[in-house]
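Here is the structure we will look at.
Complex shown without one protein chain; remaining protein chains in place.
Chains: A, B and C, in written order; residue numbering restarts at 1 for each.
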């Protein structure tokens, strides 16, 4: 190994222990002992952990058909267990300003989405709105490593991806309301965001569709030769579309600078991952395609930022793609502000309540107040400010005009600016 | 592990050593030592070997971008090295009759395909004909474990799959010549074979198309509850189609009795696998989807039969899908009897000559003559008989009538027999 | 009985009567995916026969094709026609062609159910009606019920048919009521376009939701003393234009209505089939078509209102056929 431990040289964050006796890892690991299992260092899983997990999966599951139940135990272990990872983050080594920006970013996304949810409830917003409250740490952590020359692509649940890149708040509200002032001139709504001036190059709601598009943007970046990277956000459900695999293979074979970010929130619309896949971590797909992967607590903005930074750094240096699996949970249901806990799904009120304790905002906020970076009152006022900004943007958007009728035809065929 | 070594309890075949100093395995394994590496037992690779290889890949490649070259060294090691596995097969424990049937099956396929190639050269056959000479051990080994109640699906290169299931020789020639007496009534040609009475449920030339179709046949078999299995044959190129991954996930999640057989002949039309994938073994995809996989010398009918038997046995017992990767090489080029060695591809005359020394027919034949199961003259006469049968079938087919004009419309919408 | 209920009754009848029938697709265990058209079928018939799937349109469809070759009669459900494009290879290259390619020996008796689910500001990737695409493909029967009883009986006929069938329903019709009727097992091969309303002044032709537009327009026209004949296509492929041709020979005027796009669409096909068959002298005016405009679906409510054809559009086209001025503004349809 040319550079042993390259994925582990970060300060280790204290690891929250499960509240119950349920082990954070599947028992097979320790029992076998053939693979050297380091004690988990921080909340990022490096490739060795993954291989070890793959190995333990083999031990338990591959061969013993009867126990390889499709609805069997989660393989992400503690990362998918909402009783773990509840403590304040370890912020040692991070400056207050940087952290404040990240906290502010998460709060802005959350307050914006809450405001959008209210507009859905009031009937002002008609288009489908997929909220990612609870998942804010992922885009904030990823975009921490990006700038406007990079190329970020999202899907149906992308308000956070857009905002984290610096997408305009007024234009977001206008877009969701179908107004001409929207970032897509009111032609797309919530599921079609576009802000290339920030590096956000588009989101669309065909699940998986932007994954190969991001690979193409990475090919363009490679041809440009200026070190830009592309990012494809997608969910655990999208990982079931074959196109992910085609895209991983292409990116791997052509060594393209693209970061695949799987926001694994354990659900695809009404189905939990155990109903859809034999294993709950999607990073196994990256390994299969020889793409370096890391699996992190997606409710830890710093873990996300570190892992994304590492993988993006490799990509910028010309070493090809990376894969980041960030495990999280959405506080709202699949679409709109309903919680989807009483509509006959396996998602329960208890599960949701537990995940709310693993709040990415609270965990960073608590660490910062503990260190004296800011006070609870500061956080409250950040929240109030963000809510006010969202309310203002909503008002402006509500008052804004719809596109003119000719918009229906004007945009069918674009003409390039240049 | 419930049943350690379950994949290893066969008599070990003597392992041919490479003729050069090139190690049969990538060096990373030994160096790391974290994974217990058994010495290779026979020429089947069990899951531990695969995980070890995955691990060694990680060591060498995942992290060290610069060395992770898309055209880098083969990961199948000796299995992809035509200087290995040339010795007569180890036939200990196999009865002469069974072996004679397998040898005869391979010879029949080869002589049939040679005869088809001649018809292409003479201009009698116009439709595209993809020959699998050199790969005969795979269908013969797989079909050894199947009967007419199973459901086998193929692709563009499926004469052998059809014949190994017992598909009619006359109907094959008639089909390739587009005659009404063909197995598909002359409506398909070489790439569209159909003989459900033998368990061969169809081949079509859209690459990857029959993979999910076989999964559906397995779903039907599971619903039938009679222990039948489905088999999907496909190539290393087809593994680049996303649908393979969708199909693996479905089969794994639903625990369907289907055997995925990847005939890895290291090429997809004009491109070798190193130009298309970061790694030369496709079994990594099975692992990613928690499907038990075995990788075998595809030029060893007994190794194929054993591995397929094991995996199929698990499927019949209700334990879900299996994945068999059989490494081989086609003696002819992509289509027709041309060898594709002087048309600007990376495939060389030397490579081809070396692979001809790893002849699946010769290796089984040599073992049988050495044990006294038959003589060289017996083999010669088997060959002559097969050639004569093929020539006869060709003649009958050449004389047979074309479909009537109404065939163009009669078959557009089928009516079910029952 | 409303249209959604018709679909559900069709599923229930099939699952109850035929053990070889099963349903597979995204959202079948969900409380909301397919509207009220399959409510609680999973509970009634079990999750082994009403199967929800991963987000894998292509493999799911291929699996249904495979099961159909082996004696089952699966219905594979695509909750949105837009997503089904990912499965087009299995529908167009496989299901539609296997019988022909195998000389009539293979029988992919699969029913593909595609739902048109549009409006509600869902945007261009969640709005498409691609029935004309599939009507172009020989070997694939395409069925577009417009009434609740057809929703049920054509579903049953599709599933019992030995050929692959694309059954397309439209959520905008789910609340439409038809009179109750007993279940009938129709032979799909014998079904085709049908006159839903007799008239002698002008022929209005549609399918699915467009038929509903035609029926509404005929009511409005009747109030104005104009007698419109309405032909509901029901089966788009193989397309049998006989009923339309007979009607136009009688009325001399044709308005073809379609809620898909124009170029190479069903409305154009209707006009072409009539133009080929009817002597020019028989036509009292140039036939007209009403379709979506040549643009992807917008989202804004104002643009959506401008985008989708309305009853008013059909009424005005019929009036124009008769040389009459457009009607005074009507309330927007749907």
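Everything below uses one rule, namely that a residue touches a chain if its C-beta (ideal position, glycine included) is under 8 Å from a C-beta of that chain, and two chains touch if they have at least 3 such contacts.
Since the structure is predicted, the reported quantities are computational estimates derived from the model, not experimental observations.
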Interface partners of the hidden chain - shown chains only, full complex considered: A, B, C
Contacting the left-out chain in the complete assembly, out of B:101, B:343, B:370 or B:384: B:343
Contact with the hidden chain (one of C:153, C:169 or C:269): C:269
From A:76, A:127, A:163 or A:187, residue that would touch the chain that is not displayed: A:187
Sole contact to the chain not displayed, among A:216, A:309 or A:344: A:216
Sites on chain C contacted by the missing partner chain, in the whole complex: 58, 82, 85-86, 88-89, 92-93, 96-97, 100-101, 123-125, 130, 132-133, 135-139, 236-239, 260-261, 263-269, 271-289, 293-296, 298
Residue numbers in chain A that touch the chain omitted from display: 151, 153, 182, 184-188, 192, 194, 196, 201-202, 204, 206, 209, 211-221, 223-224, 230, 242-243, 246-247, 249-250, 253, 403, 407, 410-418
Touch residues of chain B, complete complex, unshown partner: 126-128, 178-179, 186-189, 191-192, 204-209, 237-238, 240-242, 268-271, 275-277, 343-345, 402-403, 405, 407-409, 412
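The rule is short, and it goes like this: only the chains that are shown with their structure count from here on.
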Inter-centroid spacing, chain C versus chain B (mean Cα positions, whole Å): 43
Mean-CA-position distance for chain C and chain A (Å): 39
Per-residue overlap in chain B, given as positions that touch at least 2 other chains: 242-243, 246, 249, 253-254
Per-residue overlap in chain C, given as positions that touch at least 2 other chains: 53-54, 56, 58-59
